[in-house]
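Note that this complex is displayed minus one protein chain, with the remaining chains in position.
Presenting chain A:
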Amino acid sequence: MTRTLTLTVNRQSHRIAVAPETTLLHVLRNDLALNGPKYGCGLGECGACTVLVDGLAARACVLPVAAVVGHEVTTLEGLATAEGLDPVQVAFIEEQAAQCGYCLNGMIMSVRALLNHDPHPSKQAIRAALEHNLCRCGTHVEILKAAYRAAGHDDEGECV
């Protein structure tokens, strides 16, 4: 059964006709052409689909779209502002923290969610927060470096 829902994505309001139990990920990618969030496992296990809902990390592949009505959704596309890229994105670029890049959306969005909550998390907190974001290419070292940089840990080098 389709219903017309009003979603706020990247500060824009959209009205879409959709079955309310459709996952947010499908709506973002298929209806709104926002392909930043990736489809990895579809079971909430890998984190590739992560978006922000009211600034909190959310796995879009397990979230029925109806659950975000009335909430603010931000995708990777919405991080940058007129002034430029988000500092987390800048850090990932500076650290060249990608191999194939499939996991990057989830990594960047999760770090953003963490920093929204605590602008200066410890390295340990960063590692814990990213524990359930999977990277199949083994880019973990670079990714963590980028995350530390975004969190203001300037000392490069050892990262574990």
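Keep this in mind: a contact is a pair of C-beta atoms (placed from the backbone, for glycine too) under 8 Å apart; a residue touches a chain by one contact, two chains touch by 3 or more; residues count from 1.
Here is the rule we go by: contacts and distances are computed from a predicted model.
Engineer: Missing chain, UniProt name, options "Succinate dehydrogenase/fumarate reductase iron-sulfur subunit", "Cytochrome", "Anti-sigma F factor antagonist" or "Phosphate-specific transport system accessory protein PhoU": which is it?
Structural biologist: "Cytochrome"
Engineer: With the missing chain put back, one of A:Gly44, A:Pro87 or A:Gly101 would touch it. Which one?
Structural biologist: Missing-chain contact among the listed residues: A:Gly44.
Engineer: Considering the whole complex, which of A:Leu34, A:Ala113 or A:Ala146 touches the chain not shown?
Structural biologist: Result: among the candidates, A:Ala113 touches the missing chain.
Engineer: Among the options A:Leu85, A:Cys100 or A:Ala128, which residue touches the chain absent from this view?
Structural biologist: Selected residue, touching the omitted chain: A:Ala128.
Engineer: Mind listing the chain A residues that contact the chain we can't see here?
Structural biologist: Touching the missing chain: residues 20-21, 42-45, 47, 53-59, 61-64, 66-67, 69, 71, 110, 113-114, 116-117, 125, 128-132.
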